[in-house]
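Yeah, one chain of the complex is gone here, protein chain that is, but the others are all in their spots.
Which chain is which? They are A, B and C, in the order written, and residues in each are numbered from 1.
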Amino acid sequence: MQPSPERQREMLRQMQTIRRFEERASDDYHGGAIYGVVHCYIGEEAVAVGVCSTLNRDDQIISTHRGHGHCIAKGADLNRMMAELYGRETGYCKGKGGSMHIADFGIGMLGANGIVAGGIAIVTGAGLAAQLDGKGRVAVSFFGDGASNAGPFHESLNIAAAWKLPVIFVCENNLYAAQTSAAETHAQEDIAARAHGYGIPGVIVDGNDVLAVHGAAAKAVARARAGEGPTLIECKTYRWRRHTERVNQPDFRPEHEIEVWLKKDPIARLVAHLKSQQGQLTDAEWQEMDRQVLRGIEEAVGFAKSSPFPKPEAALEDVFAS
Amino acid sequence: MQPSPERQREMLRQMQTIRRFEERASDDYHGGAIYGVVHCYIGEEAVAVGVCSTLNRDDQIISTHRGHGHCIAKGADLNRMMAELYGRETGYCKGKGGSMHIADFGIGMLGANGIVAGGIAIVTGAGLAAQLDGKGRVAVSFFGDGASNAGPFHESLNIAAAWKLPVIFVCENNLYAAQTSAAETHAQEDIAARAHGYGIPGVIVDGNDVLAVHGAAAKAVARARAGEGPTLIECKTYRWRRHTERVNQPDFRPEHEIEVWLKKDPIARLVAHLKSQQGQLTDAEWQEMDRQVLRGIEEAVGFAKSSPFPKPEAALEDVFAS
Amino acid sequence: MREITYAQASLEAFAEEMRRDPKVFHMSTDAPQPLVKEFGPTRVRATPIAESALTGMAIGAAGSGYRPIVDWRMVTFCFVAMDQIVNQAAKIHYMFGGQAKFPILYRASVGGGTRLAAQHSQSPYSMFMNLAGLKMILPSTPYDLKGLLKSAIRDDNPVIAFEATRLFGTKGMVPEEDYTLPLGKADIKREGKDITIVALAWAVHESLAAAEALAAEGISVEVIDPRTLVPMDVATIRASVRKTGRLLVADEAGPTCGAAAEISALATEDPATFACLRGPVKRLCGLQVPIPYSPGMEDFVFPDRQKIAAAVRELVRPKS
Partner (left out) sequence: MREITYAQASLEAFAEEMRRDPKVFHMSTDAPQPLVKEFGPTRVRATPIAESALTGMAIGAAGSGYRPIVDWRMVTFCFVAMDQIVNQAAKIHYMFGGQAKFPILYRASVGGGTRLAAQHSQSPYSMFMNLAGLKMILPSTPYDLKGLLKSAIRDDNPVIAFEATRLFGTKGMVPEEDYTLPLGKADIKREGKDITIVALAWAVHESLAAAEALAAEGISVEVIDPRTLVPMDVATIRASVRKTGRLLVADEAGPTCGAAAEISALATEDPATFACLRGPVKRLCGLQVPIPYSPGMEDFVFPDRQKIAAAVRELVRPKS
């Protein structure tokens, strides 16, 4: 079922929020106000938003090193996100995590994770909890094409399949793992084919088409809620920026490949779709939406900047829960 | 191509050697002359022998905790094997390894391994070496149904497939991992189905039919030698004894299941096959073969018993190669 | 009080805590039958051989309101799960700013003496102690084990319970009624005045035997069992060393960067304790080698009561 026009506009707003948030985050990273590393999700917004648009607040997701999009799509607070990037006390992790470790357990966002494939088992455990609770909650694992070659992916898929856990495994196949192309590391282009070995559905979807992603996710979520077990969804997509903002690592991706994918902009696509359908989005509305989004980002930056840094001694807190 | 009658008799002799060796090893384990742990392969002899009968001396294999059968099939010396079980200086590992760690690099036996799935990557590396050498060698990984749920299995299959390594992955599906049945831990009965995700052949074979195993392995070996990459072969088989001789852990396997499988004895099957073919094996020949096998085991025990224990201080040697 | 074995003590602790709290559940590659019988296969799960996934799943389940117990069985099987231990379980509470709790019990048997060779005879607790964010116990008696396990299950942090294989069959008195022991409190297993032995697990029993023998020679030995490795009860250890002026650390693990090195450093870096030291601080550990299979070699590797007694004599009455 297609989401309602309102819902679609909301999805558009979220996608644009992710993009604007990261444009700002990378600017401020290069400007020196954000530290460490920033991995941008720009170009892949349709995956996070398409999937999360099928979830309830108490459904859970887990993310990767490239986590801003998943946070925003799951409803995280931009102020606390930006404050975390700025290393402030008001950040989601009190300044302890930074870009790679934003989490909000209150909205079922179990965290970005700096270890490739590191979150897959964790969210599978959340899926087990959901099954034990028996309230129809589901858990979603986001991960990359690179992660699909790591052991924990396999172990988790197998357990989820064997125990019919309500988990949706969403592979964001952006064709590269850092500098290494998936063509070099996968004998088989389609990661979805791996589902076969576990007797679960493996679905391929255009990851730049938010409505297609939504559709595939909705089906998988329904299956999971019905107790029928996990689904592997492979979203074919592409990142626009380099692997990280951190260093000028070489980018071996061919110019023409990048160009082709830039033309598949998931946001422009949804805008065009809404515009093409009488009255669902006008140019003016779209401009206004973008202005609002930018205002939200501006506010978040303001919140971050006006928040204090944690006291150095706060480093000693939170080692253990008491 | 069927192996020649001579070759088949040799295969029979090897299978019987494995069985007699382990009957003795478990007796001597329970008698106290062998320490630690012994995992018996009895019932599964056709797998090791069927596969190794397609290999050359310089081809390499790696084994599991259940390693005696692979050693013998690859041509290991019974004296040095038994001496190792007896913890003697003349053992394959100078008494440092015991049953779980017999290796003979000289014959391409890269070792039994106490960690489930622990050897799969190692032998995949041997396969890489074979590919780099370019002499047509192949490498074989033996592992259990239990191991097929562990991450290293997946990682190795993927790399071998992506790099077209000359590796044959042989899953000994004996339906159980220790006390836990494969039905509980695999959503999908056939482990061979996992090959699909890596774009390589996944073959199922009757693991109690040594000629069938030989045929499947020969095909996979030819493919590997030709540079076409790995194959996953799943051998359906069954172990006759408990998981280990070590403790009286409960054995949850149903009586009738055990009975059914005892009737599928791979050795009796080959004997019957040879007998049924005019003149290839007589009762007298078979009895004589068994006597010879038993004599070999007796000799090995004699060798072990007459060998000295290592000096205690030898514990300090071999930490590093010099 | 009743006499039960060390192995029974764990099972009792698990069963009692599972009765007490429906959020406690158990996962391992082979499900323990007594627990399956009482609690059923949903709460006592037999799993695929995928310790990495189990270890991680416990984190996700804990972060969702459960209190999982993951039995790695032998400690050697947890190395496939090391990333989940090091990078997730130990750090996740901290790096997310303390926003969620992760009450998990990981359990592993440790130690040698079983003729199981290098891979299956390990005592690597110090590898985990080096990490910040995990608590750890290593009890030496059924009483300590049961009481600490129950505290560990109730603790809101990931705790690793190391249990000594060598002690599984040893017996000890344990109360009928519910009791717990606090994490982080050492136990003085024997009082003495000439030398302090801080001993771990099996070495506690060997040290007590050595102390008995040494008493006959007029050497009075104090034996301290930390019981908890993290947090370490450094106050009790230092107080004892200040009293006796001498310290021997006895542990079957290899010495290099081991718990024994830590205990040694904790004693010698405290000015007040250092000032009381009357001689060098000795580690009596397993040899720094993988553990060999053959009995003569294996026994040679480990410190036993004779070696402990000899080391004490040398410290108390140095030859030169």
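As a convention for this text, a contact is a pair of C-beta atoms (placed from the backbone, for glycine too) under 8 Å apart; a residue touches a chain by one contact, two chains touch by 3 or more.
Everything numeric in this text was worked out from a predicted model, so none of it was measured.
Asks: Considering the whole complex, which of B:15, B:34, B:72 or B:139 touches the chain not shown?
Replies: That would be B:139, which touches the missing chain.
Asks: For the chain not shown, which residue from C:42, C:130 or C:306 touches it across the whole complex?
Replies: Result: among the candidates, C:130 touches the missing chain.
Asks: For the chain that's not shown, point to the residue among B:72, B:162 or B:217 touching it.
Replies: Going through B:72, B:162 or B:217 one by one, B:162 is the residue touching the chain not shown.
Asks: Of the residues A:179, A:277, A:292 or A:306, I need the one that contacts the missing chain.
Replies: Of the candidates A:179, A:277, A:292 or A:306, A:179 is in touch with the missing chain.
Asks: Using the touch definition up top, pick the residue from B:75, B:125 or B:199 that touches the left-out chain.
Replies: Only one of B:75, B:125 or B:199 touches the chain omitted from view, namely B:125.
Asks: Please identify, in ascending order, the residues of chain B that touch the omitted chain?
Replies: Looking at chain B, the ones touching the missing chain are residues 60, 62, 91-97, 101, 103-106, 110-111, 113-115, 118-130, 132-133, 139, 151-152, 155-156, 158-159, 162, 317-322.
Asks: Give me the chain A residues in contact with the hidden chain, please.
Replies: With respect to the unshown chain, the touching residues of chain A are 35-37, 87-88, 93, 95-98, 100-101, 113-117, 146-147, 149-152, 177-180, 184-186, 249-250, 309-316, 319.
Asks: Which residue numbers on chain C touch the omitted chain?
Replies: 52, 76, 79-80, 82-83, 85-87, 90-91, 94-95, 117-119, 122, 124, 126-127, 129-133, 230, 253-262, 264-265, 268-271, 273-274, 277, 279-283, 288-290, 292-293, 318, 320
Throughout what follows, only the chains that are shown with their structure count from here on.
Asks: From the centre of chain A, which chain's CA centre is farthest?
Replies: Looking at centroid distances, B is the chain farthest away.
Asks: Take the average of all CA coordinates in chain A, do the same for chain B, and state the distance between these two points in whole angstrom.
Replies: Chain centres of chain A and chain B, defined by C-alpha means, are spaced 45 Å apart.
Asks: Between chain A and chain C, tell me the centre distance in angstrom, where each centre is the average of that chain's C-alpha atoms.
Replies: A distance of 41 Å separates the two centres.
Asks: Please set out, as single numbers or ranges, the residues of chain B touching at least two other chains.
Replies: Only 149-152, 184-186 qualify.
Asks: Which positions in chain C touch two or more other chains at once?
Replies: Expected reply: 47-48, 50, 52-53.
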